[in-house]
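Structure record follows, encoded as structure tokens.
Note that one protein chain is taken out, while the other chains of the complex remain in position.
Lettered A and B in written order, each chain numbered from 1.
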Amino acid sequence: MDTSIWKPILYLIGFMAFAGLNAAYLGWCERKGAGRIQRRTGPMEVGFQGLLQPLADGLKLMSKQLIVPKGVDGILFRVAPILAMIPAMTSFAVLPLSGNIQARAMELSVLLLFALASIAMMAVLLGGWASGNKYSLIAAARSVSQNLAYEIPMLITVITIVMVSDSMSLRDIAVAQEGGFWHWNLFRLDLSIFMPISFIIFFICSIAETNRAPFDMAEAESELIAGHMTEYGSMGFGLFMMGEYLNMVVGACLITILFLGGWSSPFGLLPSLGLLWFLLKIYVILFTVIWIRWTFPRTQVYKLLNLSWKILIPFSLVNLLVTAAFLKIF
Amino acid sequence: MTVPIQCRHDETFVLNLGPQHPATHGVLRVKLTMDGEYIVKAEPVLGYIHRMHEKMAEDGTFAQFMPNTARMDYLHALAYNQGYCMAVERAAGIEVPERAEYIRVITVELNRIISHILWWAAFLLDLGGFTPLLYAFDDREQVLDLLERVTGSRLTYCYFRFGGVYNDIDDEFITGTYAFIKRLRSRLPTFYHDLVTGNIILQKRLKGIGIITEEQARRYGCTGPVARGSGINYDVRKNEPYSIYPELDFDVPVYDECDSFARYMVRMDEIDQSLRIIEQSLDKLPDGPIRAKVPKILKPAAGDCYASVETARGNLGHRLVCTGLKNPYRLKLRSPTYCNLSCYGEVAEGMLLPDALAFMGSLDLVIPEIDR
Partner (left out) sequence: MSIIEETRAALLTLFPEQTKAEEEAEALAVQAAAQAEADAAAEPELVAESAPEEEIAEVAADEKAEDTTEKPKKKPVAKKKEKVEEPPREPGLLDTDHATRGTVIDVYCDASQVVEAAKIMDEAGFFLESVTAVDWLKEEKMEVVYDYNHFAIEQSRVVVRAFVSREEPAIDTVSGVFPSADWHERETWDFFGIDFKGHPNQIRILLPEDADFHPLLKDFSC
């Protein structure tokens, strides 16, 4: 490891910028994408194709007063939005964006990421609880039950990946898949015939974990107004939103690394442009997530929980056993 | 899958749904007593947009109340126009020329279609699907342009007059309407049914939710798509034929499932039927006057009469009491959603909050009509 002081600082600035830009511009992408899907143009006024819209939104949110309503738990109410943002930001410390861009190559980076994801859930819980609003409280309760339900199949699926890759380091998992798309975990039917199913389970779980439509039970604007964000305005709300987008990015990165070969090029072409391939893959995933959001109606919270407990968890367990059996036999 | 649970009443809390809430589409308030997410008791609280139209009717002449009619059900304003006109015509014994009746039916059915389309969009919004709203508005805009051409307004129409209509329709309206029928027929299977009706999430959320039995529908006086979704073959256009409906060939869609999805399907099928009605009436449209000769100030003979029409939401009744003066002595408006909503408390009991909201959306509430 380089002992120079500059490298960590450079990484810090770089990842902060990457995270911040993503958080801001995913909002723009979402609005543009929604516009296209709905046969309209989306934001057009601020800058070319509305490209400066996130800046304008940010300025507007920052210039607003942070209102702390009467009857809320002051400290928790202020801490919650920060808590929504920090774990997502921290996750970037261990995410390898390409073969040579990774702030800290940890052996147990997979574990760390899931620990951080669980903390993000606490933000929703605290925000909902501290708001002193019944809708927020329901949202908090829903969010916890939903995250608990979906972390289990997600982790079980990750265990299968860890088993076949023989490592808990994201970097090693990605490196193991280099050399063309047939090496990607998604298509490694020789490791486990259930790999595509693992991918689908993981994808569904990551949408649910990041509280995205059609699983946005905590927000559910037609039921719970804005759920845990009902009482938030100004940057409190802004941080929640940015945290949500960052979680999406982290989720997309995880899917890419675990299943889609990380930064490896699909046909072995231009392997040196790892970062480009990586970004391409995560943005395809992010677009799919946006696409799903603007196509489907929202599910019902108890049916969502049923989906996890009655379908995803049994399937992922079977998947785990079959993979283990495969590993033992071959 | 809604499992009735035994709740302890000392552990309930009260949740005020509305009067400002995204799912109540206006200013309805429902006082929910909840146990977790289960509803122990639901009590609609009305009157937040009450304007006492019935008193306004008594204060002015018959014609002066005409603009008020569109301010109640702003989504199917022409049906309110028609209902009121029919009540006054019945009291005063006015005959409406045939062409005027045809024009009335064409415009009312166009209005019914856009009312159903907008309900569909708003309902999907309740369920968390945003995109259909934009598709629906695209189609709705076409009809609004057509109706604006003949009525002069886009939402709160005051188009019908006693004994006819205010303005004749022209060729451009007729060709435009034919074009719209063609357009909507090609879009209904794809944009409406493929994208939304067939969606598994939608079906899972609606099937078996909000069951209003046939008996409940009768005891609560539910009419319109709510009754037809409960297997009751009741449509004022068939049961109490008025205007030119007896001459037209159309079906009344009835579904026996009694759940929210049945009501959804009834409305979607009604769009088809309304298209058929418009097409037939346009084909048959006779020439002739569009308005009967009616005195400027009407003074119907003393007595009372009742007239009811089928709006997009159900049976709209006008009970008109005259005393031989130039103003109505009493005008009672029997609004369909007022009765449809009255069963909410009984049906929503024991439901989950998201189901209760889906059920509320499936009733197709227009709050100004409930509060009048």
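Heads up, the rule we're going with is that contacts are C-beta pairs under 8 Å (C-beta built on N, C-alpha and C of every residue); 3 or more make two chains touch, one makes a residue touch a chain.
What you see is a predicted model; the values in this text were computed from it and never measured.
Looking at the complete complex, one finds that the omitted chain is in touch with B.
Note that of B:R187, B:R276 or B:K332, the residue touching the chain absent from this view is B:K332. The omitted chain makes contact with just one of the residues B:R90, B:R276 or B:K326: B:R90. Interface note: of B:N68, B:N315 or B:S362, the residue touching the hidden chain in the full complex is B:N315. Panel shows chain B; residues 46-47, 50, 52, 54-55, 58, 87, 90, 93, 218-221, 227, 232-234, 238-241, 301-308, 315, 317, 319, 321, 324, 329-330, 332, 334, 338-339, 342-343, 346, 371-372 of it touch the chain omitted from the view.
In this section, only the chains that are shown with their structure count from here on.
Rounded to a whole number, the gap between the C-alpha centres of chain A and chain B is 43 angstrom.
Contact residues of chain A toward chain B in the complex are 34, 37-40, 134-135, 138, 141-142, 213-214, 216, 220-223, 225, 294-303, 306. Interface residues of chain B, counted against chain A in their complex, comprise 1, 13, 15, 21-23, 36-37, 124-131, 134-135, 138, 195-196, 199, 201-202, 204-205, 352-355, 357-358.
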